[in-house]
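The complex appears here without one of its protein chains, the remainder shown in place.
We just call them A, B and C in the order they show up, numbering each chain from 1.
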Amino acid sequence: MSSLKPVLVVAGIGAGGGTGGATARAFAKLGYSIALIARGTDSLKSLEKELQNSGAEATSFPIPSYEHSSIKSAFESIRARYSSTQYSIRAALYNAGHGVWKPFLDITPEDVKIITETNIEGSFAFAHEVLSDFKQNEIDTTNGKRGILIFTGATASIRGNTTTSAFAAGKFALRALSQSLAKEFGKQNIHVAHAIVDGGISTPLSRARRNNSEWDQNEDIRLSPEAIASSYVYLASQERSAWTWELDLRPAHEKW
Amino acid sequence: MSSLKPVLVVAGIGAGGGTGGATARAFAKLGYSIALIARGTDSLKSLEKELQNSGAEATSFPIPSYEHSSIKSAFESIRARYSSTQYSIRAALYNAGHGVWKPFLDITPEDVKIITETNIEGSFAFAHEVLSDFKQNEIDTTNGKRGILIFTGATASIRGNTTTSAFAAGKFALRALSQSLAKEFGKQNIHVAHAIVDGGISTPLSRARRNNSEWDQNEDIRLSPEAIASSYVYLASQERSAWTWELDLRPAHEKW
Amino acid sequence: MSSLKPVLVVAGIGAGGGTGGATARAFAKLGYSIALIARGTDSLKSLEKELQNSGAEATSFPIPSYEHSSIKSAFESIRARYSSTQYSIRAALYNAGHGVWKPFLDITPEDVKIITETNIEGSFAFAHEVLSDFKQNEIDTTNGKRGILIFTGATASIRGNTTTSAFAAGKFALRALSQSLAKEFGKQNIHVAHAIVDGGISTPLSRARRNNSEWDQNEDIRLSPEAIASSYVYLASQERSAWTWELDLRPAHEKW
Partner (left out) sequence: MSSLKPVLVVAGIGAGGGTGGATARAFAKLGYSIALIARGTDSLKSLEKELQNSGAEATSFPIPSYEHSSIKSAFESIRARYSSTQYSIRAALYNAGHGVWKPFLDITPEDVKIITETNIEGSFAFAHEVLSDFKQNEIDTTNGKRGILIFTGATASIRGNTTTSAFAAGKFALRALSQSLAKEFGKQNIHVAHAIVDGGISTPLSRARRNNSEWDQNEDIRLSPEAIASSYVYLASQERSAWTWELDLRPAHEKW
């Protein structure tokens, strides 16, 4: 890789204890500087602190929403912070999501709006910024990449179900975007990948909601954010002759 | 069926010479009254006239956009026109679409907005109105249905490609919605179906664009709106023990 | 269509009360002569009689197994019975199947053999004979077809599950065959289709096994062979500009 310091941009870190946070930590350990984009200022700041305390460069870029203009402006700040003379955005994770699980007739226009904003408007804006930057990068000779853009999907990315009409619509759309981009930008040595996370993830929030220590302690039945992040690190390392667009991830005992 | 006159609601009729128009004509021949929803007032009026001249009851309901509020207000007008003491909405086709075929970095926020409006905001609103009405219907004893809701999909419903990131995102989302609804509402004897139209459709617009009479005259290589409409009529007739959620439709010689 | 009498060949009729039998009856009503291929001589003879009593031409061609040579020899007999100066094979249904539902380690080499024989060896041989004949046919100007070849699939055609490793392997293979043939022979105006039958079918055998008259009488929760056959008749009627390769069929209330 060039002498520029690699940067990972993560959008969507929830309360910091999930996939986005774990991915930030994993890439920080590999020497990446981290740019964090999310809606919740408190969690952002706290993750930023934690990463800095561990010796990493990390900066948070709070946004009010996943609207196009918010994403665009976050990237302007990122580029100001991580100037292209010293840094190079090499990895990006679009991990933003919003869960709506409701009988269809209970879904409100507001639910639909936030689903489309999170899964489409935001992802298109994020990908636009990331790919524009990637195109300027040199190819990393170790793996043939100018950069890697990863999307976090879910079971609902490939299957609609009785209470997931809105959630699945968003996740299907995100998968379509990722496949289209993988096909278009692979030729430019930009790696685009999509992970189908199939199962419950153990996060501070999900643990509090379930309040079931057996579930949390049994790694056979739930995903850990660190394991998901490991797969993202693996994807980033894949060499050019064998890139993965899509993989599924589920606990050993998951029924599917 | 009950003594109420059945109504078909179609959203999306383009210039009137495509799938939406052909479906309106086909159901009109079966005795349905027709409600037409679309953006283009001229085409709407002209199709309305044509249907009326052929002896059908048909009314057009122009909308400024596929925003939730427009759809909602169109349905209020439809219900006023086709009062529930005499009519019963029994079939609905969501045929609205918007084509964006561009390299990803050329896609504008406006492209993304219209894609999400047409494929998600509008389809959710349309399905909400239709399903709310269907639930009030008696079951038609000939086929076990309270109503049928059909969505027009495309190749891009199942495959993203280099210039289809926006178009495919919309179509994937629409397919997710249709599958979720099929699962949720089948149990209530409401039939939801999705057609993957794979190939070019011969319409006045596509004929003008191609200006290739060979293409138009060779039914082996392009779809006719009437043939698509026939498949929708078939879906509406399927009896309760064997309903189709999804079928593909393509010309005999199509390469796929 | 030409002045030659159309013939439907069905392979796989079980005890005669299922999809194969219903399809034979449905096409007989449309004026097709029927050729029945299956392993069970008694059921074959009984269905043959029944069809003849209803005024149809029908002949049974018992085979000892779905081995290549058996199928080949059955077709020689079919061609002798339905000579090409008077008849033309226009439709064919490969409905043979063999159910193996077992934990994987209980599956025997014999199970694997019969699964491959029924789903691959037999289907390849059947398709070879049928397509060789179809290629000689004139195109039916009403629908653009030289002939239609339909395969009966199942949920296991698209999803392997804990006890379906053998069954799904066979059904996946059959689906691959049908898709490959649809792509190769569509260009020659031969229509190849595949139906994913998702749910329990009400047949004399399944009724005896379940012994649950509620199940049988409730058409919302199980498929009827006649409804499946209707969809096959519909596929045969599709005109050349909009052919379906694949559709799914399930009862209105099926959970999926």
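Points to keep in mind about this one:
What we mean here is this: a residue touches a chain if its C-beta (ideal position, glycine included) is under 8 Å from a C-beta of that chain, and two chains touch if they have at least 3 such contacts.
Note that the structure is predicted; figures quoted are calculated from it, not measured.
Looking at the complex as a whole, the chain kept out of the display touches A, C.
The chain not shown here is touched by just one of C:Lys5, C:Lys45, C:His68 or C:Arg210, and that residue is C:His68. The residue touching the chain not shown here, chosen from A:Glu57, A:Asp111 or A:Glu254, is A:Glu254. Those residues of chain A that touch the chain absent from the view are 144-145, 183, 186-187, 189, 191, 202, 219-220, 222-224, 227-228, 230-231, 234, 238-256.
Within the complete assembly, residues 68, 103-105, 107, 109, 112-113, 115-116, 120-121, 124-125, 127-128, 131-132, 156, 159-166, 168-181, 183-185 of chain C touch the chain that is not shown.
Note that in this section only the chains that are shown with their structure count from here on.
Of all residue numbers seen at the chain B-chain C contact, over half occur in both copies; the interface is built from largely matching residues.
Chain A and chain B have CA centres that are 35 Å apart.
One simple way to say how far apart two chains are is to compare their mean CA positions; for chain B and chain C this gives 32 Å.
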